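First the structure, then my questions, so here it is.
Here the complex is missing one protein chain, while the rest keep their positions.
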């Protein structure tokens, strides 16, 4: 395998499993007939969709980031493990969100937002560790692409922190921002994976 | 890794995990001795088998489809994430089906059918996005194979919609159609993976 | 990826997930202090170990088998999906076994044995489909290795059927045979993976 091959394989595994485990927390509980219960389960569906897309986008960007990486060192491997630890934790705040959108919505959306902030922090650390002075970059990595990725990462932490804080105003506003940010990073062309 | 290597790895991961998670919802509950309970659990086994085969066939076809793909762009990656989101959701309708084949069978089979329709929709979108004007196809992709895949995809949505609607007549009819369609797509030679 | 690359990747995924999911059914329930409960959970540990080793050995042999395969066709893919469906089902009989070794042990060990018989059947079908007339074998596959694998597969079904039947005499005898067979296939040198 190439220098980053097994690292990407492990990361892909964690992305895929964390995303797929989300479905274990989709439930149609409560009283009433099945149709009613399936409809009432919408917070489960919403939380599933936001989290799956978030992980999916993280993965697409991970793909783009690793195309710039030429070699890895032990510290980078360790930072990647910490980043994956945060990714793999996401099913828990998702479950909390799904279970408390009707009651305790503020706490649940703040908690969910904090998980996103933690993802942004660990992801940025991973990238800037590799990119600083082109430490681990592929010698052929295009400088403009590299700068574009850095520009896309930089505002991540304050923006997610603001979105999290907005939950104290309205948990719906916060949910909308989480969804909107996912959309932004999905369409942000500077992270474009050229495959 | 090649252009589509990591994309296939992530997709394979989601297919494998979604299929393997299905077993977590196989249960032998209820009263009576163990033999009786294991026999009474047949709806669990049936739902497990239909869903596992459906995911397996989706995977075989994904394999065939990706052999035609020469490169990927960001939009294709995003469409693939949405497709995987639907695939990874299947354990939930499967669990609903397994738990309600004796009561509320109509609702459960309709819900299961809607998940199949969603899979057909997102899968077709993925394929036609790549195939339209040969946008992302491998320059060497054989035009007859490409047209064969398109012909196999086209009727998917209306057929699954009809099968879903048939559940209002009889949930057994619908179940039979879901199984039959799985069989059809399994044997449909134009999607043949030449490996 | 090579001709069988993605097929092996999906299969490895199912092997790895099915084996790793087994731990979800290890429980230390019941009354008493924690030490007592952890000791009383031995049927969980035993069932976990037997099933993990069984899946591990299946995987090692799958590895050896696929080194002989030169190309795949659609029917082989479908047979592999059916085989994986049986592998991925194993956590359920394992859970049944772990939960009923003290009561209903006969039923539980018979059920577990039947799952092993189903694995042997689908695995043999997969192999003999590929090997008959060297249909899918690599042109370079060594005829002696091929015959050795066939010889190792042939007695699998009757032996597992006998082991299952022995559970009616004594569930401990059956458990011992399941473990012994795992050991036999682990050490059977004709299936040697030369890597």
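First chain written, first letter: the chains are A, B and C, and each begins at residue 1.
The working rule: a contact is a pair of C-beta atoms (placed from the backbone, for glycine too) under 8 Å apart; a residue touches a chain by one contact, two chains touch by 3 or more.
Model, not experiment: these values are computed from the prediction.
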Chains in view that touch the one left out, judged over the entire complex: A, C
Contact with the hidden chain (one of A:43, A:91, A:113 or A:156): A:91
Contact partner of the left-out chain, one of C:22, C:79, C:141 or C:167: C:22
In subunit C, positions touching the absent partner: 2, 5, 8-9, 12-13, 15-17, 19-24, 26, 28, 33-35, 38, 48-49, 52-53, 56-57, 59-60, 63, 186-187, 189, 191-195
Residues belonging to subunit A that touch the chain removed from view: 1, 3-4, 6-7, 9-10, 13-14, 17-18, 21, 24, 71-74, 77-78, 81-82, 84-85, 88-92, 96, 100, 104, 107-108, 111
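One rule holds in what follows: only the chains that are shown with their structure count from here on.
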Chain contact graph, described as a line, ring, star, complete graph or other shape: line
Cα superposition of subunit A on its sequence copy subunit B - rotation in ° rounded to nearest 5: 90
Length of the line joining the C-alpha centres of subunit A and subunit B, rounded to whole Å: 26
Subunit A and subunit C, separation of their C-alpha mean positions in angstrom: 36
For subunit B, residues contacting two or more additional chains: 9, 13, 17, 21, 24
